[in-house]
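All protein chains of the complex are present and in place, except for one that has been dropped.
Up next, chain A:
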């Protein structure tokens, strides 16, 4: 038996969570370092995955593992990665160390902790982060629908405690008010995702029922179902396929989130600390869009095509609505949350455009959005921690007192508005062009999003960073070494992937082509044939 690399990649952060939780109460620093070391070990394992992954190999999944689990119900512990999975595992493993480092002081007790206290916030905070990482990683690796479902739902539990248990300094609010709002946000997050999950559970059971009926044995194995469908042994009635598709899609749309089931995100990202907000939008939410590609499209290609027009419209609404709402926000973190809703609209639009460029762009978008939002949100978090307020109006003239902070904020903001030369431009343009080649009107309308993005980013920058120096920010220190160590690598990555995205697209593309072939769609052809000779002129 070969080395179970995928299992280990998920097991290491899980073990790290236990180890961090076990650190004695008084030794907070030791807990932080434990968490950091385990998250870095996970990053190394993700690197090994990338190195051992062969983009050109035949077959959909690599590094596969398969064991019987609950044989009565045909549940198998099956893992495997395609190009999209392996890249998203790497993104997760890359971002978590930054999340840990950025949140270094977020869970320090406000007053010196009394040794007798049982509750250990610092240990808990970092253990929960690693727990989320473990569950996200295994969700990206699972090729058994049931295994995926279990972890897809289970990650709600640590997330719930991260959102409800830790927050920014209260600012102008009283501690009680802040706690009440946090708990509201956490419950809203839980309810929305639980509702989605339950609908999905029904569909998962339904899928089992259909396979049991037609194959003689129930199965949740993605590979087996896809094969059986390809060979004609498994056939979904149209109504069944659509119902099952909707069950899956609803859960993923809540998680992604797509308009109109998006409203939990601004609350959750607003109330959580900035590193947790990054965990939500850059890591956890990606499971939703990832699962659309992996499960919705591959299990139910017919229904996916059937639902496309509606989903494209919902995605367009998300893009414009999210951006307009971002323009109207007065709270920095909520603004970034609405911007993310707009960006998730682009990702979903790209997936359902059903073109190589659209899906290739959407998968690349997941990576780039993860990095750019992490950079923007974390710098915003550093800013907020200095002043103790999330309100845009409480800032002004920061660039004069903290030029490095302002500079990194601007670069992260420019990435968010997809400035050419930075990574998100490539993916956004691919999504647009991929959409345009199938749905010209939708592609053109989505382009309005680039104007709105410039508006919310530049207005945010202008109001917080420029103008006369506000009295309250006069003594604000510039970025510290730890903070710079978080931001600088992210910005370097944004620049690198903006100029040379090929290392990532090379891994993603074969997987995208595979998905396209699953849904039996080919790219539209250009109207005018241009010969190579003319191209060479």
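Here is the rule we use: contacts are C-beta pairs under 8 Å (C-beta built on N, C-alpha and C of every residue); 3 or more make two chains touch, one makes a residue touch a chain; residues count from 1.
Assume contacts and distances are computed from a predicted model.
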Given the options "Branched-chain amino acid ABC transporter permease", "Chaperone protein HscA homolog", "1,2-phenylacetyl-CoA epoxidase subunit A" or "NADH:ubiquinone oxidoreductase subunit L", say which is the protein name UniProt records for the missing chain. "NADH:ubiquinone oxidoreductase subunit L"
With the missing chain put back, one of A:94, A:222 or A:261 would touch it. Which one? A:261
Check each of A:329, A:368 or A:515 against the chain that is not shown and name the one that touches it. A:329
Which one, A:7, A:64 or A:240, makes contact with the chain that was left out? A:240
Chain not shown: contacting residue from A:48, A:187 or A:226: A:187
Going by the touch rule given at the top, which residues of chain A touch the chain that is not shown? 160, 180, 183-184, 187-188, 190-191, 194-195, 197-199, 201-203, 205-206, 209-210, 213, 237, 239-240, 243, 247, 259-263, 321, 324-325, 327-329, 356-357, 360-361, 397, 399-400, 407, 414, 419-421, 425-426, 429-430, 432-433, 436-437, 440, 443-444, 447-448, 450-451, 454-455, 458-459, 462, 465-469, 499-502, 505, 509, 513, 523-530, 534-537
